[in-house]
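With one protein chain held back, the other chains of the complex are shown just where they sit.
Moving on, here comes subunit A:
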């Protein structure tokens, strides 16, 4: 005879049954029974953040760097609303995450009770799915189903809202068997005839390009290996979205660099001139395509994606394969090999790509004693690449420079807020990544504006002795905003100057961190070495050339061929059509 347990104990036991090791959270009135259950159980490590938004980003960092789902526990009302940004971030970047929120007792729902918010209403359209659990007997099954939904198909955040009385009331719990959901059945296996067609198209193409995205990372390390294999046997060059960096090694001669708005000249020109584009776990985002009617105009297009709604959303494709990209890649490689296709002759295509590469689009002028931000990223890369660090970023110019100038050889090493573009993502994400990878070197490449959006998390790293590093490219501007104001608004810098900055070194020291200031070009390498030598957390305030801008750049609404390579090509204003684009 099974004994009854409280909803809170059921939740903790279900989390343990699901293999959850770490929960990022912040206590409050409506989750006290759960906190007490966790305290008594001692089986789950709880990481106390300093703001609920940071709990969600830390869970994302943990998830993205380990491949396991991130778990968040917050209280009702403000606890839940503070988590909304991170939930939305995880939705747009397809990060597996389960967010458990406390709710006021069932009888008080709808009465505007203290710390009541309509959490399921608020998160309905920023989560993959959500639940309000009103019966403790349903709780165990809902928790297992939530993890299944968060981690399968196109991953995403799932919210479970649990009223306080449901946490206290008792019921029986039994670990359920494998979940067979009655309506939710993602299509994992590819249609073989379609994969055959893809192989035909790859074999016939003269100017193929593989355009990869975060789906390859989500599919697991095997998908990255299969991508390398497909590229090797077909000779097709590879470009990637921001989210897909690391799936294909940056040191490989077939690597073109990132594509899109701040992508490389060679990647964007190759997309433009290709006769076959194979999109693998990428979604033709507006940052990637630029002007849609000029996007890769002469190519046939294949789209492999697990989410049918990603297909034909922005760009019409000739062949859609709905499947887990890893499975589709495995099939494509197997079929190619079984047919004993010779490697296609892409000499002419490679010659043209070499010509674009020779432009050297990522080169930048040095600025005397001042440190160019690109130089700082390259110095950081040179000093750390042997250790294969995990890099997180905030959002803005520093993020794009990191994507352009830091090379990634493996998946799960690059954590950034791509879809939502959330400033304040990097530090908590680094904390989550460090917890999931205790021995790894984890660096948050930040801007001086973004870092202040979750700066309170310095304390979290201190409390759990996490040796994360923050490398701030400090140009005293919200640089990307300023760059757009230069391009579009004749350099009227409306509110983009970072005034009244703190002394980051002293601020770090106040939280128990080591602080390092780098001001001059000749201090750069030594400053980075000092950061790496220190065993604990370090915040580096690296002062960089204030007005440097991020190029290449395709302005919003422009074609890939209308790329701005250097600052002197920039005009000071744009028409209304361009101004209306993001």
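Here, a residue touches a chain if its C-beta (ideal position, glycine included) is under 8 Å from a C-beta of that chain, and two chains touch if they have at least 3 such contacts; residues count from 1.
Note that in this section contacts and distances are computed from a predicted model.
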From "Cell shape-determining protein MreC", "Acetolactate synthase small subunit", "Formate dehydrogenase major subunit" or "NADH-quinone oxidoreductase subunit M", the hidden chain's UniProt protein name: "Acetolactate synthase small subunit"
Hidden-chain contact residue, picked from the options A:165, A:286, A:307 or A:525: A:307
Among A:10, A:38, A:104 or A:149, residue touching the chain not depicted: A:149
Residues of subunit A in contact with the chain not shown: 120-121, 124-125, 128-129, 132, 149, 181-184, 307-309, 311-313, 316, 575-577, 580
